[in-house]
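Only one protein chain is missing from this complex, and each of the others stays in its spot.
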Amino acid sequence: MVDLGVDLGGLTLANPVMPASGTFAEGLDKAIDLDLLGALVIKTITRQRRTGNPVPRVCETPEGMLNSIGIPCEGMAYFHGTILPAYARFSPPLVVSISAPTVDGFADLAAEVTRPGVAAVEANISCPNLEEDGKAFALEARPTERAVAAVRGATGLPLWVKLSPNVTDIAEIARAAEAAGADALVVANTFLAMAIDVETRRPRLGAVTGGLSGPAIRPVVVRMVHQCHRAVEIPVIGCGGILTAADALEYVLAGASAVQVGTATFLHPTAMTAVLDGIAQYCMRHGVRTFTDLIGDLRTGEIDATDLEWAEPTA
Amino acid sequence: MVDLGVDLGGLTLANPVMPASGTFAEGLDKAIDLDLLGALVIKTITRQRRTGNPVPRVCETPEGMLNSIGIPCEGMAYFHGTILPAYARFSPPLVVSISAPTVDGFADLAAEVTRPGVAAVEANISCPNLEEDGKAFALEARPTERAVAAVRGATGLPLWVKLSPNVTDIAEIARAAEAAGADALVVANTFLAMAIDVETRRPRLGAVTGGLSGPAIRPVVVRMVHQCHRAVEIPVIGCGGILTAADALEYVLAGASAVQVGTATFLHPTAMTAVLDGIAQYCMRHGVRTFTDLIGDLRTGEIDATDLEWAEPTA
Amino acid sequence: MVQAMLSTDRADDRAQATGIPPATGKPAAEGACEVLSNARSNAEYLHLVLAAAPPLTAVRAGQFFQLRCPGGGPNAPFFRRPMSVYACDADRGRVEFLYKVHGVGTRGLAGLTPGDRLDLFGPLGVGFTLADGWRSIVVVGRGVGLATLAPLAELARGRGIGVSAVLSARAPELLMSVERFEEIGARVFTVTDSQRTSGPARVERLIRGLIAEGKADALFTCGSNRLLEMLQRLGRERGIPGQVALEQQMACGLGMCFCCVREFRIDGALAHRRVCWDGPVFDLQEALSW
Partner (left out) sequence: MVQAMLSTDRADDRAQATGIPPATGKPAAEGACEVLSNARSNAEYLHLVLAAAPPLTAVRAGQFFQLRCPGGGPNAPFFRRPMSVYACDADRGRVEFLYKVHGVGTRGLAGLTPGDRLDLFGPLGVGFTLADGWRSIVVVGRGVGLATLAPLAELARGRGIGVSAVLSARAPELLMSVERFEEIGARVFTVTDSQRTSGPARVERLIRGLIAEGKADALFTCGSNRLLEMLQRLGRERGIPGQVALEQQMACGLGMCFCCVREFRIDGALAHRRVCWDGPVFDLQEALSW
């Protein structure tokens, strides 16, 4: 038996596989047993009611997708009255993703979701879709620090901070979030992108730009997870383009303590449980008894003969 | 007949299609007629002789590739004695990409390549592979300005500056390059990335990290070209993941005056001439007589009925 | 002959449309199904028949599947494609689709040959509801919209409810599913553009006739904006209930991504609903034409 448990900044998960915010809802229990997952992370909420962006809200790109869903939100009464109770019947810890246009707004919302039934808060300071003003907090170290500190002050729950990949130096932002009290980092949100229908000369998204996710982005985010892992002491949760167990393990070897699976669930609703099974199988095949032994176990020494085997396949 | 000519910061090209630096050499004339291209951009050179990075130097990713070629370089004598003469027999303007580890080094090299036969200088201030210290000039505005100003002072040739996509605010860097005297911008170089072979737990590249290119990155770079086009007056050359004429036209509508094709040539050696043909055909089909009319012609107004046709395909 | 194996959606499913998460989930499964045939129905439509086993065959009228359409390269269909079930026979283990080639995904479908495998995910969504007491219904559809309506007609006939089916097309040779509806036991009316019988005014006159005959306890439609508006008007005027099946681009098909929203007028106020989760079948009057 492999021990798949992992401690994520004060919250212990039975295993390291969970959904990425905004790509999951309880409807997925039609397809998989949600109780198998390490945690349940729900779509980012805001205090304000919002309708989100105009359609089309998604489009396809090479091995990826763009979304400009925005954060449609039914408001707090709906959150407390409908969303929270809907998850009561599932056993994995519930992680609530929050977003706000101001530092105070972050603090207020963090306080408001600090309720029984909520196991951790994920501060989405990186969503590029918010209509407010423009730049997300996560694009620079100082605003990151302020937003994270505000949330930290408002809740005693484990605090995960989700970073944006649209930055020059993700390690610097990671350190700022850690310094301000984050218990774990989620790396990363989507890449700001756009696509154009050349026949109509119009943007393919109603909101013109949106976030790129899916396998296409994985190599860039794996690099960022590796940098964050080396920059901070707190655990890093890898997120971006994970489709298979091998993809998830790439993140783990680069330094992730757990992974979030987003877009893949749209393509294969059973993606998360398949990733989980595959990780367990990998551990057995490689004689790994404790999953956490794999975290950051990237080997960068001199390349030895076996690695060059492909250069002499017929020998 | 469509007029495909375009003026790029003082250099007039017969058409807007050219190779991306480092993905082209004169050997391609085995496969296509190089005289059909708008310009010939050669692999970045440095003054120092360098051997480049350890193998493996490339690997495959979803709809993309990583490279850690580095800038292997045979030195200046070889450049003047062998490379320059080899291109003398081709008619398109020759653009020489240069890189250096210091501001003075950039100036010296720019002066040294300002020779008959060289039509423009492309300053590669964004290559993430240089061994020197680390951060490339292109990651921040001030170093960008300094490097560009040095090159500007050292050569009277049209000066193209190639930006890095690994930045928070590409428009800011674009403005810095423009202010320092760039005649055109190339947007963009590769995304710093990594990939791991989970069976061996080793990086797939000998140099651990490398640059992501190919279709996967296109939506992010199109967004950056759009931002740069709105931020500066000088022409922008789009580069990243162009495989077909439609991809190239996406860049043009987003604001690019010309395009560079890189990775696609590895997959289809005839990619550049196919892109060129496709652009001409598009212009004819859409009644566009002057290619330059398409630059930045993205339509973002209210969506009208025809765009919603897919919502009622059977009507 | 296709046997009726479709059931209706119960009221507790309908409750999902209010946004309240369902207390129990009916399973939706992912499965690779063998292609039994994939033949052209006419110049525009293809008919795909797959071998399928439970739970894939536990389909209710109006539900859909998300199909993983074949294709490779940078323009491969990345998302699944939503497709209404045209027929389903749990006993014989068959699921059928009727589709039109539109873009890269449906082009991939058209390339399937018997023996190939296609990955289905479903059945998904909230289907049609037949109220107790309805004796006759009218279904009005055009093109592939008829794929969605055929299982409804079949379900109604199975319960002894009379079905008048108004089938519309550009030209007689493009009329779809006439035999399927006749086999089901529907009274079929065909209208076409080329015969100038398909305009809203003509169709309205036809339906007013059916209402007058007492054959229209409820109105059902799918796909066409003009038909929707006309039926809404008739429904309001004559107090006849109805339902409409809507389409919208979908990524997840499970209510998770919120890309498939449309606006509805619910109790007088505008509200967003997810077509994949709260629908694709909605109350005729709540839907907004577009």
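Letters A, B and C mark the chains in the order given here, with residues in each chain numbered from 1 onward.
In this section, contacts are C-beta pairs under 8 Å (C-beta built on N, C-alpha and C of every residue); 3 or more make two chains touch, one makes a residue touch a chain.
A quick note: this is a predicted structure, and the numbers were derived from the prediction, not measured.
Visitor: Any idea which chains on screen the missing one touches?
Guide: A, B, C
Visitor: Out of B:67, B:124 or B:260, which touches the unshown chain?
Guide: Per the contact definition at the top, the residue touching the missing chain is B:67.
Visitor: Which of these touches the unseen chain: B:31, B:171, B:246 or B:288?
Guide: For the chain that is not drawn, the touching residue is B:31.
Visitor: Under the stated touch rule, tell me which residues of chain A contact the chain that is not displayed.
Guide: Touching the chain left out of view, chain A contributes residues 63, 215, 243, 308, 310-315.
Visitor: Which parts of chain B are in contact with the chain that was left out?
Guide: 22-31, 43, 51-52, 55-58, 60-65, 67, 69, 72, 74, 78, 82-83, 86, 214, 265-270
Visitor: Taking the full complex into account, what residues of chain C touch the chain not shown?
Guide: Its contact residues with the unshown chain are 70-73, 76.
Following the convention adopted for this analysis, only the chains that are shown with their structure count from here on.
Visitor: Averaging the CA atoms per chain, pick out the one whose centre lands closest to the mean of every protein CA shown.
Guide: A
Visitor: If you tally contacting C-beta pairs, which pair wins, A-C or B-C?
Guide: A-C
Visitor: Quick one: point me to the chain whose Cα centre is farthest from that of chain B.
Guide: Measuring from the centre of chain B, the most distant chain centre belongs to C.
Visitor: Quick check: how many Å separate the C-alpha centres of chain A and chain B?
Guide: 32
Visitor: Please report how many Å separate the Cα centroid of chain A from that of chain C, as a whole number.
Guide: Chain centres of chain A and chain C, defined by C-alpha means, are spaced 36 Å apart.
Visitor: Mind pulling the chain A residues that touch 2 or more other chains?
Guide: Correct list: 61-64, 214.
Visitor: So which stretches of chain C touch two or more other chains?
Guide: Those would be 74, 248-249.
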